[in-house]
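Notes follow the structure.
For this view, one protein chain was removed and the others were kept in their places.
Showing chain A:
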Amino acid sequence: MQNKVLVIGSGGAGLVAALNAHEAGADVTVLTKDYPTRAQTSMAQGGINAVLKHSQNDSVEAHIANTLKSAHGIASEEEVKKLCTEAVDAVEWLDNIGVQFSRTKDGKIAHRRLGGASGDRACYAQDYTGLKILHTLYDQVISKNIEIINDRFLLDIITKQNKVEGVSVLNKRSGEVEVYSANAVVLATGGYARIYDKHSTNAVGTSGDGIAAAIRAGARVSDMEFVQFHPTALKNSSILISESARGAGGHLLNSKSERFVDELLPRDEVARAIHEEMQKGEDIFLDIRHLGEEFIDEELPQERKLAKLYENVDPVYDLIPIKPVAHYTMGGIEVDKNSQTKVEGLFACGECANHRVHGANRLGGNSLLELVVFGREAGVSAADYAKNISVDASVDKIESNNILDEINTYTNDINFYEARTALGDMFYKNVGISRDKKSLQESLKTIKDYISKLHLMGVKDKSKIYNTNLIEFLEFKNMLELSRLVLKGALDREESRGAHYRSDFPNENEAYAKHTIVDINGVVAS
């Protein structure tokens, strides 16, 4: 077998990787947990950063400088340069394939301001930027006749002597374990912010399945302790209200209707300021009433709809009750300059990977950009690798079968859904915007306790057909594995940097200006 590239995940990063691997001559198959347009990418609202030819009072250098500043010393300058320099090309390509970017009066792609940016730099499609990019990518993938296989849950990455040979997946429809052989595998499976359960803006399946599988297969992960809290999620539902609402001039107010922070600082600083107000007992609101109905309907139609639907307020006339919740995970699978992991032939891109461009805090508008720039790199690298390697097509699936057989013996003494809720509540309180040694140690103890009791938290539904009870258990198991790594990183990092704020070590410490790198056996470098 030759030239076979499997892409796991069908969000923006996965589809960009698939298109590029295909163009580079590989035989590509995309495996997805659901369907290709249902990914987290659809939820990105604000925009994609790019300094275009018609951009005024802005430069690629400024984009690089803003990104590095927000990263607080632990981004790779080289990778950030790559990200920002290739941004023009990325957005022009998206424009070329039909993304409906909002336009200026003279027919240019419109820009708007997001937090931490020195210029109006985010290209957007109303506040549906991610949705429109994702669907356009999907249309391109079907135009190339690239195979997409739906409803496959990633179990394990199959390796032999640290070389990838394929993956095992659970076919959700049949309940059978299936093995797909490949010369190269690209992981594009998303982040892990659902560890925070209902205190997260993320889609329900954002459980870090690919990251957990990569560690089990011998890859390394890094910077897991850096979790971004978005300042403005709706108070009751944790549904995202885009940063573009603040970019356009929205104000943050406390119960006394006072502004208390510069709304356009990077997300970590704004989230912390809100957290401090809330600790004083204040309720916090986003106020965009002064922007006017016409502007809101033109530029922020989704925000109005979401606020009405999920918070029962109309932003044209009312204050929007908000709170900061977990939104994006900066940490992820370690990759090299070609997006390859420590496992040969295993590549990663998108939120599941750590390309070291976000460091301690990601800038709004850089994640959609990342998935195009590094999705392309991962796709091309995987195709190049696949050309020159042959693998045994007869890999077996025994190990993955064993896991499912084992889970089948677990008893139902504890409802794992209750444990999942408790995990989220504990993480939001103890491993959230502010952390300290005691709260982290307590949490680690609880996680270890959960892991030791997994055999009592079994799956009640014994059906083979579309067993979402089993899928959710497997996701919970992955989240527990990743929780431990988040806590390990957060405990080791005795300083405050970007999104990682330790109340017992409130200052940045030069000694920690480095990455926390972990493999299955623990910390390997920091």
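One rule holds for everything that comes next: a contact is a pair of C-beta atoms (placed from the backbone, for glycine too) under 8 Å apart; a residue touches a chain by one contact, two chains touch by 3 or more; residues count from 1.
The working rule: contacts and distances are computed from a predicted model.
Participant: Which one, "Fumarate reductase iron-sulfur subunit", "Carbohydrate ABC transporter permease", "Fatty acid desaturase" or "aminomethyltransferase", is the UniProt name for the chain you do not see?
Facilitator: Options "Fumarate reductase iron-sulfur subunit", "Carbohydrate ABC transporter permease", "Fatty acid desaturase" or "aminomethyltransferase" narrow down to "Fumarate reductase iron-sulfur subunit" for the missing chain.
Participant: Write down which of A:29, A:59, A:85 or A:237 is the residue touching the left-out chain.
Facilitator: Within the whole complex, the residue contacting the unshown chain is A:237.
Participant: Which residue among A:48, A:90, A:131 or A:264 touches the omitted chain?
Facilitator: Result: among the candidates, A:131 touches the missing chain.
Participant: Pick out which of A:140, A:181 or A:401 touches the chain that's been left out of the picture.
Facilitator: Of all options in A:140, A:181 or A:401, contact with the hidden chain holds for A:140.
Participant: Since one chain isn't shown, list which residues of chain A touch it in the complete complex.
Facilitator: 34-35, 37-40, 42-43, 95-98, 100-105, 107-108, 125-126, 128, 131-132, 135-136, 139-140, 142-143, 145, 150, 173, 203-205, 237, 239-240, 302, 305-306, 309-310, 415, 417-418, 421, 459-461, 463, 465-469
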